[in-house]
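A single protein chain has been omitted from the complex, and every remaining protein chain is retained in its original position.
Showing chain A:
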């Protein structure tokens, strides 16, 4: 009983610590201007940490992510637009640093690939359905000649029995 209690206290304390540290990182970047704060938050959630590969700089604890956050903060405070900050980062770290790569020849597969695949799948479905339609209709319809032959065969059959 007391052991369970201990665990729950420990759990609560850990949660408390986690929320404290999360608050601390946000408080490290004080803003007077709310629109600038919004811009900053948007940017750090859109820029990718080059060191950690699949985390935003807001998400990452890497030293470089901190440096880039500092740089973003500094630029936003100085009145840089979102585009300017992203441009600054892309100039240094390449398109990799932004989670929305630009449309260019090297990223065509990325942007249009899914649509191309959907198109191929759609065409395949249409072709399959059409062919099925063809085979069923051809068995239903008989030519006049065939009908005559069928009648003849049926008559023969009748006369036998």
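As a working rule, contacts are C-beta pairs under 8 Å (C-beta built on N, C-alpha and C of every residue); 3 or more make two chains touch, one makes a residue touch a chain; residues count from 1.
FYI, contacts and distances are computed from a predicted model.
The chain not displayed here is annotated in its UniProt record as "DsbE family thiol:disulfide interchange protein", chosen from "Bifunctional enzyme NodQ", "DsbE family thiol:disulfide interchange protein", "Hydrogenase maturation factor" or "Ammonium transporter".
Screening A:36, A:51 or A:82 for touch with the missing chain picks out A:51. For the chain missing from the display, the contacting residue among A:28, A:103, A:124 or A:148 is A:124, taking the whole complex into account. Contact between chain A and the unshown chain involves residues 50-51, 53, 63-64, 67-68, 71, 90-94, 96, 117, 120, 124, 127, 131.
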